[in-house]
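All protein chains but one are shown at their positions in the complex.
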Amino acid sequence: MEEMIVVDGNKAAAWGAVLSRPMMVAAYPITPQTPLVEYLSQFIADGVLDADLVEVEGEHSALSVLQGASLAGGRVFTGTSGQGLAFMFEPYIRTAPLRLPIVMVIATRDGISPQCVWGGQQDAVTVRDGGWIQIYVENNQEILDTVIMAYKIGEDPEILLPVNVCYDGFYLSHMSEAVKIPDQTLVDRFLPPYKPTHVKLDPETPMAVDPLTPGILFTQYRQGHLEAQEKAKAVIERVDEEFGHLFGRSYGGLVENYRMEDAEIALVAMGSPCGTGKVAIDRIREKGVKAGLVKVRSLRPFPRERLLDSLKGVKAIGVIDKNVCFGWGTGVLYVELSAALQSLSVPILDFIGGLGGSDITFDHFEFAMNRVLRAMKEEVTQTVHWFSLD
Amino acid sequence: MSVFNQLAIHPEKCNNCLDCETACARIKTGTKNPTRSRIRTIKNLREPYYGPVVCLQCTEPDCLNICPSGAIHKNPETGIVSIDEERCVRCLLCTLVCPYSGIFYSAKDKKVIKCDLCDGDPECVKVCEPGALQFLKHAETYREWASKEDLFSPGLSACMGCNSELIIRFSLRILGKNTILATPPGCIPGFGAVGYSDTAGARVPIFHPLLSNTAAMLAGIKRYYQRMGREVNVVAFAGDGGTADVGFQSLSGAVERGENILYICVDNEGYMNTGIQRSGTTPFGAWTTTTPVGKTSKGKTRESKNLPMIMVMHGAPYVATASAAFLGDYGQKLKKAMKVKSGVAYIHLFSPCPTGWRFPPEKTIEVSRLAVETNFFPLWEYEKGALRFTHPVEHPRPVEEYLRGIGKYSHLNKKQVDEIKRISEKRYGMLKTLMQK
Partner (left out) sequence: MKEIRFHGRGGQGAVLASVILVKAFTKEKRYSSAIPYFGFERRGAPVTAFLRFDDRPIREKTQIYSPDCVVVMDPTLKRSSEIFQGLKEGGIFVLSTRKSIKEVDVPPEVGTLGCVDAIGISLEILGSPITNSCMLGAFVATTGWVSLDSVLESIRETWSGETREKNLRAAQAGYNRTKVVRLR
């Protein structure tokens, strides 16, 4: 039976893990992910989750231990944040090319310096080219559901890639709300056990994993990896649909369109700001403005076809970036979206905010939509705006 | 070429007690008559040789070659040279040609007699209190080794004289097929142990961990199989950099958590695969490309990280040092390490590198042996809370003998040599102290 409980985002992620039945969990505490490690430890101590808990000495080993278990054939789970992800970078960038479908949540956090323990998506977007699938979510139910879906996506024989489920530090990791805990038997039906053959360390079927691989052969591996990322687009959509059939909740797959049917202006965002953004859209629609919001769930693979489809009719676009893109003077989503929409001649503005735990408010959304409305009507020179600074 | 167990003689230890002669006569004839013994002692102190003489079971025995009646045979299985009494014509030519005076005519028995090694358990050795006689069973190790399948591919391309290939082939024959190997970046995968392109270097599962995460990855693999209820040897062959330096945190975490992995550090005292840079285990005074010899400095200024001792203090249940010059000793340690169930079993293997240390390739084993015999690298093991030397060297040779043949030490001045001596003695002294109950 589906049960309704009040949890914070970290606990929602832990429940997602529990229901996915990993055989091993290894994680190292770091703000704002820390409660996740505590919840997982308690679930294992209470017998709610039958898994090995590896109390590692750092994030580097957390992912490394899991790589070992995954290479042997196990399903595994971890989570991290900020500096922890940075410390994990060496094994991180190897997980996807090894084609290990590990699921790791990131309670997103801004990078230091200056010293900062608060939210921001800088950690996760910085590793967007590590070869993983990255899905950004909006609320606690979506965290839980997406962790389960992440295994199904990553373990698909056509994909075999690790998946990050990214939820905003503090705004989701520490936000409490009611979520439905899906029925375990239903989850088991949705998510069959992981049985890898493509890469497996087993004396009964000896295999050399990662011999020195030069030049063209190496290039072939990369090409295969990129193909898997492209194929993942269809798989993410399909898995979301299947999940919807079984559990009655789906999230739009790669992209969720909110009130976009007749929209003239659109906001594009990732993660928790989408929630506030949807309410802001409702409010401006009450004033007669045809506005909509496009929530980018999958940053990797980047859903350029879906976005082109969602945004082809709009007259101006505003991107909300809870991160920055060094060297471009913008946020990351702005750069990605601009590349995807190069065939449209539509003005795109960027709004950077929510860094270092700062709040993205209704005033900010109002400011953003006013600017986008102006860009719809006249040529504007300033494309990048900073919430609370402009 | 076959190898056989052998009676070894250490004449300097002989005290002329003649117990060996008595024991031999008793076991072979039931009497105490020394003239009926197969082993004799040179008693005349003015003789150039003083001590026991006995048949050495020569590979190409002169006695066998000279025997006119074909009465002398060498057993191809045991190596024992024996006399067929039926065929023997008592010409005694054999007693004349033996260069070791190991074959005798017994007037009492009216026949030629010689040592037959008492079916592999020589009586004389058992009674020799000063230890002048020793029965060497290395041959058993080598024969056992040779009887097992080589689980590495032929054609691994290590530098000339490198002992790592010997070490991994030897080790895997003991570890067997039920093994998963991790070889982090370094010389071992560098010479093709994991493989190249789409080829595999071994007949067991083998992989490249990162230089920095070997112990953690192995822990994950081992725990998977523990959950599955399968016993699998999960083994690292890691260099000193991946163990003592960038991989140390991962190893330390694994030891603290009691991960049941077998970790072998093949220590060639530096980053040799990338062209001889200093590592945490590079010894004091050694030249490397990053501790060069120049106007203001002459080699490494810090002593090496004493990794095996750190592992003891860290609480690893089994820790040992080993050397390719003492493969029998290493083989025993590896077997013990495989049986450990309560945590990390750690073996620190001394691995001289002809390329990086600057010595001729044919000297690798000699350098390995000298390191042990000078107490520069003592062989010991730690198990069940106790330390012991497995090859005690009471009277070490001067460390200069070890240093002399190695190019990376050729610039050393007396002060530096004295410092190396001091470090060696300090470490040896620490071991001795820890061995005292």
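A and B are the chain letters, set down in written order, and residue numbers restart from 1 in every chain.
FYI, a contact is a pair of C-beta atoms (placed from the backbone, for glycine too) under 8 Å apart; a residue touches a chain by one contact, two chains touch by 3 or more.
As the structure is a computational prediction, the values presented were derived from the model and not from experiment.
Asks: Name every displayed chain that the left-out chain is in contact with.
Replies: A
Asks: Using the definition of touch stated at the top, determine which of A:A45, A:A178 or A:L226 touches the missing chain.
Replies: A:A178
Asks: Touching the absent chain in the whole complex: find that residue among A:T146, A:T276, A:S310 or A:N323.
Replies: A:T276
Asks: Check each of A:A27, A:V209, A:V235 or A:I360 against the chain that is not shown and name the one that touches it.
Replies: Answering carefully, the residue with contact to the hidden chain is A:I360.
Asks: May I ask you to list the residues on chain A that touch the chain which is not drawn?
Replies: These residues touch the chain not displayed: 4, 6, 8, 31, 138-139, 168, 170-172, 174-178, 272-273, 275-276, 278-279, 359-362.
Keep in mind that, in the parts below, only the chains that are shown with their structure count from here on.
Asks: Over in the complex, which chain B residues touch chain A? Could you list them?
Replies: Interface residues on chain B, with respect to chain A: 177-180, 189, 192, 194-210, 212-213, 216-225, 227, 232, 249-250, 252-254, 256-257.
Asks: Give every residue of chain A touching chain B within the complex, in rising order.
Replies: 23-24, 26, 52, 54-58, 60-61, 64-74, 76, 90-91, 94, 201-203, 205-214, 217
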